[in-house]
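Worksheet: the structure to be examined is printed underneath.
Apart from one protein chain that is not included, each protein chain of the complex appears where it belongs.
Chain IDs A and B follow the sequence of writing; residue 1 opens each chain.
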Amino acid sequence: MKRARSSEADEETPRQNGSSGRRRGVQQHRGNEDDEGPGLGAANLQDDDIDPSLRREIRSKYRDLINSVQQNREDMLSPSNNKLTEVLEEANKLFQDVREAREAALDAQLLVVATDLGKEKASQLFSEGAAFDPTAFAEHLLSFMGLNRLEDEEEELQNGAVDGYLPQDAWHRVAKRAESCFKTAPAFHYMMGSFHAEPPPPKQRIERQRKVPGKEAKRMMPTQLKKMEESHQEATEKEVERILGFLKGYHQDDPSTPISYYEFVIDPNSFSRTIENMFHTSFLIRDGLARMYLDDKLPCIAPVEEGEVEAGGSASRKQCITSISLKTWKELIDAFDISDTLIQPLNTQNE
Amino acid sequence: MSQQMGDSHRRFLQNMMANGIVDEQDAKTLYQHCCQTHNTQCILDKLDDFIGTINSKLQPMFMQIRKGMSEDSGHQYYALVNMAETDVTRMSSDYTDTELELFRKTMDLIVSSENGKASSTDILNTADTLSTKKLKKSETEHLLNRLVHDKWLNEKRGEYTLSTRCIIEMEPYIRTMYQDQVKVCHICHNIAFQCQICENPTCGIKIHHPCVARYFKGRTEPQCPACDDFWPHEIPEPQRKGKKTELIYMYLHVWVHS
């Protein structure tokens, strides 16, 4: 803090003198910023003609400087950052060639931006007590939120900042900590009374459930699957057959050991392939080419023998629906200790 | 009953607002905490009197802290409930009208089912029949997650049941709206969703699982308390499953409709 103060103050003092002196000159033009007419130059600006392309270049350089101050404002505010001095020196050089009001106006604009920044920098320097640095604050907060910092150097290089991932409850941790600072009124939530009381429509539920299994089964297929089925029907059929091939293969290898459903469909290297496998496998079940059953309360899958396919009519078939989330997927991999995929992905096979 | 409320009562009520429902053990801990914070006397077995004082002031606002049993564990719970439906209560902004319609239809499904459950498939199909606005599959799934998170529904292996909080608050509503369908437990006389049913076709009484466990505890030849027929169901054991098995079950969202 002290170090920064002395060095900055040394640099700031002459700069401020210089700029305020110059500023007076520039301010005389401020009202005429948009007017390019001749004869508006102040006494200290000479009126001799200069090359229009040089003027264009000057303006473009001014704009770049203004931009760079605006874009890098936060970093330039940091006590150890000397960029402001560099910008002002650059502006001084440019100003030597400024002859016309239009360029002078840009110089003024840059000064406004720089002065504002300088003011804030100064207020940081001369304020009593510690300064607040949002960047350091964010850094500490990340630790508080339980950031898992990645050891991987490559990742760090890519972003130039601290890398790593935040745990799922990161913001809950902050919220929990915040509770003691807030005197927020707790809210009252209820269900009863939030909607109009309405008796249910009359039902013939027993008939509905038992009599039309075919129709029910069809309706039960989620809409998402229906859509996929229409657009990718052929690809799907191929993939379903391919998976049936795997299933039959594993079953033939060891017919007496049940094949765990999750071990069969889960690809521990890819969540999305797991979803695809589950999707395609569902067709095997739907079409009666495979069956699922519970073995010691765990779901298992087995191919249906050729003869059985016909014999087991649709009435006795069962409908299965499975769902999986990224979290579940990870937990299942752990629970079943899955290290390999049983269904080889299609593309790696082809390659 | 005419006891005045103090800050300890108000703090207890505020915690009930924030949590919606707490089990008996937590309620006692909370009671102690509130009394300690405001230096008032705390007599642990007077929790119901303490809550009675709050309720006497809440009732004019159509609110109440109501006690009820979990159908699952048999434990006692306290829930803060709303008791009236008015133009003002319908302004509640937690759920949209469409979402509430889906909730109501889910309740229809659960109440009318044999086993007090509704599969997510059936609920998803119901989402296509909403009168206000159709919900997409993903929207419905998101809503169901929210309803579970807000403690209005329970979910286990893809099947939804009414939560303890929901049953406690909605019991009068369910009894009125579903009078033809709803059955009460023969032992505790509360409405019963998760229960065993006497298989004698002329009897068919229902008993909650925890009530079964309590009622038949230690009996070798269990008989229906209404018709004296043999009680053919497995008598649940009071202790709970191990944590690990439960975790795996929770994530095996596989269910087979027979």
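As a convention for this text, contacts are C-beta pairs under 8 Å (C-beta built on N, C-alpha and C of every residue); 3 or more make two chains touch, one makes a residue touch a chain.
Here, contacts and distances are computed from a predicted model.
Student: Looking at what's absent rather than what's present, what does UniProt name the missing chain, "DNA-directed RNA polymerases I, II, and III subunit RPABC1", "CAAX geranylgeranyltransferase alpha subunit", "Thioredoxin domain-containing protein" or "Non-structural maintenance of chromosomes element 3 homolog"?
Tutor: Matching "DNA-directed RNA polymerases I, II, and III subunit RPABC1", "CAAX geranylgeranyltransferase alpha subunit", "Thioredoxin domain-containing protein" or "Non-structural maintenance of chromosomes element 3 homolog" to the record, the invisible chain is "Non-structural maintenance of chromosomes element 3 homolog".
Student: Over the full complex, note down every shown chain the hidden chain is touching.
Tutor: A, B
Student: From the list B:E24, B:D94, B:E141 or B:E155, pick the residue that touches the absent chain.
Tutor: Spelled out, the listed residue whose C-beta touches the missing chain is B:D94.
Student: One chain is left out of this view; which of B:T29, B:N115, B:N145 or B:Q223 touches it in the full complex?
Tutor: Only one listed residue reaches the unshown chain, and that is B:T29.
Student: Which is it among A:L54, A:A136, A:A235 or A:L294 that touches the chain not included here?
Tutor: A:A136
Student: Using the touch definition up top, pick the residue from A:M145, A:L298 or A:A335 that touches the left-out chain.
Tutor: Final answer for the missing-chain contact: A:M145.
Student: Hey, which subunit A residues sit against the chain that's not shown?
Tutor: 73-74, 127-130, 132, 134-142, 144-145, 161, 166, 171-189
Student: At which residues does subunit B meet the chain that is not included here?
Tutor: Touching the chain left out of view, subunit B contributes residues 5-7, 10-11, 13-15, 17-19, 22, 26, 29-30, 32-33, 37, 54, 57-58, 60-62, 86-94, 97, 131-132.
In the analysis below, only the chains that are shown with their structure count from here on.
Student: Tell me, which parts of subunit B touch subunit A in their complex?
Tutor: Residues 14-15, 17-18, 20, 62-63, 80-86, 89-90, 92, 94-95, 97, 100-101, 103-104, 108, 111-113, 119-121, 124-125, 137, 150, 152, 158, 166, 169-170, 172-173, 176-178, 181, 247-249, 251-258.
Student: Which of the residues in subunit A come into contact with subunit B in the complex?
Tutor: 186-201, 203, 205, 219-220, 222-224, 261-262, 292, 294, 297-299, 318-324, 328, 331-332, 335
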